[in-house]
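My questions all concern the structure below.
Every protein chain but one is kept in place in this view of the complex.
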Amino acid sequence: MTLTIGVDVGGTKVLGGVVTPDGEVLTTVRRATPDDDSGQTAVVIAEVVAALVDAYPGVEAVGVGAAGWIDADRSTVMFAPNVAWRDEPLRDRIADKVGLPVVVENDGNTAAWAEFRFGAARGVSEVLLITVGTGIGGGIIADGKLFRGAYGVAGEFGHVRFVPGGLPCGCGRRGCFEQYCSGRALVREARALAEADPHRAARLLRLAGGQVDAIQGPQITQAAGEGDPAAIEAFGVIAQWLGQGLADLVSIWDPGLIVVGGGVAESGDLLIAPAREAYVAALGPRITLPVARIRAAELGNEAGLIGAADLARLR
Amino acid sequence: MTLTIGVDVGGTKVLGGVVTPDGEVLTTVRRATPDDDSGQTAVVIAEVVAALVDAYPGVEAVGVGAAGWIDADRSTVMFAPNVAWRDEPLRDRIADKVGLPVVVENDGNTAAWAEFRFGAARGVSEVLLITVGTGIGGGIIADGKLFRGAYGVAGEFGHVRFVPGGLPCGCGRRGCFEQYCSGRALVREARALAEADPHRAARLLRLAGGQVDAIQGPQITQAAGEGDPAAIEAFGVIAQWLGQGLADLVSIWDPGLIVVGGGVAESGDLLIAPAREAYVAALGPRITLPVARIRAAELGNEAGLIGAADLARLR
Amino acid sequence: MTLTIGVDVGGTKVLGGVVTPDGEVLTTVRRATPDDDSGQTAVVIAEVVAALVDAYPGVEAVGVGAAGWIDADRSTVMFAPNVAWRDEPLRDRIADKVGLPVVVENDGNTAAWAEFRFGAARGVSEVLLITVGTGIGGGIIADGKLFRGAYGVAGEFGHVRFVPGGLPCGCGRRGCFEQYCSGRALVREARALAEADPHRAARLLRLAGGQVDAIQGPQITQAAGEGDPAAIEAFGVIAQWLGQGLADLVSIWDPGLIVVGGGVAESGDLLIAPAREAYVAALGPRITLPVARIRAAELGNEAGLIGAADLARLR
Partner (left out) sequence: MTLTIGVDVGGTKVLGGVVTPDGEVLTTVRRATPDDDSGQTAVVIAEVVAALVDAYPGVEAVGVGAAGWIDADRSTVMFAPNVAWRDEPLRDRIADKVGLPVVVENDGNTAAWAEFRFGAARGVSEVLLITVGTGIGGGIIADGKLFRGAYGVAGEFGHVRFVPGGLPCGCGRRGCFEQYCSGRALVREARALAEADPHRAARLLRLAGGQVDAIQGPQITQAAGEGDPAAIEAFGVIAQWLGQGLADLVSIWDPGLIVVGGGVAESGDLLIAPAREAYVAALGPRITLPVARIRAAELGNEAGLIGAADLARLR
């Protein structure tokens, strides 16, 4: 049995695991992502890999998934939003340290691949994955293959402009999708609703110690789950944007299935049920034809490492 | 030499031609599209084909391009905006009449295929075609193949929502891209500019007989070409939307080349030059990576029939 | 009994009448507005006045209401949208011809004054009038007096920006209120709805001879009155904007009463009933305090001349 290692490099943690050809995760190792030090992050990745190799000496390759723009060779991180990488030759840097073949891939792509191979999108050849977390990520399966675009950076759904002259985005533009549909947007909506009508947000405010400005994502999820009307409405607002965005992707891409993942989507039906309604409404006449279903991601926060490991196997 | 026939079915005319394997059009036949009578349109298509077969008896297949949603079998027009087709079995209906193999394809797809094979996109494997005419059409080449999506209707760029709560669209939704970037939008902008400042629109108004409400597209193109400031600005406004839309498609698709065609784009640099500027501005930080160039379509209004004929050959 | 003359100068007709101190119109004279000839318009106004003086020789003064910006002296039309007046000394020009004292006033102001004195706003000291016709007009009563602002041009509600980057307006700006709430907006909405779903607009389309592009305002009013769902929805869309606009004016002005007049409003409850609902929704928490009611104008298209005549009496 061939084993490979997958590593998911996030803004706060580096999570690695040994993965079987069936997508099973045999063991994981987790380390904090170093602050502001790109060289140091490669060291931590190598340490995670070394620990996994110690446990499973027979591993044959390493796949690394990271947020950012990866070049078409899957060797260099051209730009990363959360880590101080600029034209970082990550593949070679890690390969030198660990003595194994390495591939580097965008983390939206690794998650999409994992869901396609082992999760919610098994058996569907045209798939879009969208992850709703702090921001928005994405990955594309076209004709049963990972679609990377001409320059390796397809699937950047989060920075499609949704609102002309809209909210400023950290990318320097205005009105980007992820300003309206993300954990940050959820918090903004919930705080405004709690300020406008504290009675409707009673449960949510209690969880936040009575302070509107202390409301955070996990409290919104919990309060909504317990029936807090304001928290439910906050989910409903971002679900509207999500449903519209998915309908737009259908106009462009016409996938067979859309998988929704990411931290905010892990609230389950709080997000996806109203997003489905908004999606149907936004499809307009397109609804009369066969159209992509929406399904929740199945692999949770291990999707990234599972997909990275599998892509390393297939390199 | 194998010859095939391509037919482009538009809202006002049916244009057919005999095409060589090199994309050369040997002869064409044109007929008016019948009003409101779907059966009649199939008859006209068959007559056009028959006339072409008379001229070139050796033709081996027929490709038909039409606006609308074509099913994945390329046999049935599920919905067409300009013709009264609903679930029309167009392939079989024509094949019965002409006694040749027939394929039916969306007209944005046929045009994209023609530009990829013989026009502006030769040799590029990831291509988006967008046509700006009365409305917006599109077609996609992915990995050197026509990309049709899971259900055959990918590339419907014109009904992506660009403005929340925006202008009403004939599709029943609001804010669709083609309400902001199309011949109709060009006329709306030019009329408003002429009303606001008739002096700046002097040349344009002269072409329209002095009446703001008589301004139409061809006059705007002519006036802009002659330097009329209002007409140039009207092109600039829709070019802004176009550039933004292309940047959004880059975020999603990351093509190697974008080809811009359609009647409004035939004004040449009046549209494409300012659209390029808007595109660069809208790309934001994405501009620091390799990114798709924008090129004008090369095959004009024969692109549709050339592509249809070639797809029939490769069926 | 003192009689005065009021004249309402519109884009298509000049309507004059002799008016009693109680606001009763004793007789009227109507003439077509000359095209593109400002001097000629003053001649026509003088002819209308002369005909009325013939009938009632004892009239003591003349009030003229016209669209446009009138100076603080009420003598000069600084700018008029429908007539070719620029810094036109209209008061003196007419006074010279008719040998009576003349005052010139904005037509929104004259209508507001008429409704305040003899119509829907009798006895209310803080009133806003808004007229919804081809465009939007307005007039203000503050503390029981006509409020003209510091430079004579208060109450230009139609060019408040409602939508950033919105529809181009003939005034040279974008997103003006009257682009969204006017007869023209009603036609735009109805046409789009009829195009999207001809079945829902069956009655409306029949009135328009089956042609979407032939739909005009009166047909929409008639079809809506007969229950056509698309026509009713078109009214609903512009009523939404109207209700929002009135709520915004409440935030700014806090009137005791809002009177809605103009050609589109003469459809009665088709516009005003849904506008009231939208107004309540748009007021948000402001609804918990006393707030202006909305009432239909009572004096119809004679409001302008009645108000002009009364202002001449009180000059």
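Here are a few things to note about the model shown:
As written, the chains take the letters A, B and C, and residue 1 is the first residue of each chain.
Heads up, the rule we're going with is that contacts are C-beta pairs under 8 Å (C-beta built on N, C-alpha and C of every residue); 3 or more make two chains touch, one makes a residue touch a chain.
Just so you know, these numbers come straight off a predicted model, no measurement behind them.
Residue in contact with the omitted chain (choice from C:G23, C:G119, C:G135 or C:G155): C:G155. Contact with the omitted chain, checked across C:K97, C:R173 or C:R315, is made by C:R173. Considering the whole complex, the residue from C:A84, C:L100 or C:A142 that touches the absent chain is C:A142.
Residue C:E126 is the one among C:E47, C:D92 or C:E126 that touches the chain missing from this view. Contact between chain C and the absent chain runs through residues 69, 78-79, 124-126, 142-143, 147-157, 159-164, 171-173, 244, 247-249, 251-257, 282, 284-286, 288-292. Take chain B: the residues that touch the chain left off the picture are 164-165, 196, 285.
What chain A contributes to its contact with the hidden chain is residues 167-172, 188-189, 192-193, 195-197, 237.
Here is the rule we use: only the chains that are shown with their structure count from here on.
Between the CA-based centres of chain A and chain B the separation comes to 35 Å, rounded to the whole angstrom. Chain A and chain C, compared by their mean Cα positions, are separated by 55 Å. Averaged C-alpha coordinates give centres for chain B and chain C that are 44 Å from one another.
Annotation for chain B: residues touching 2 or more other chains are 171-172.
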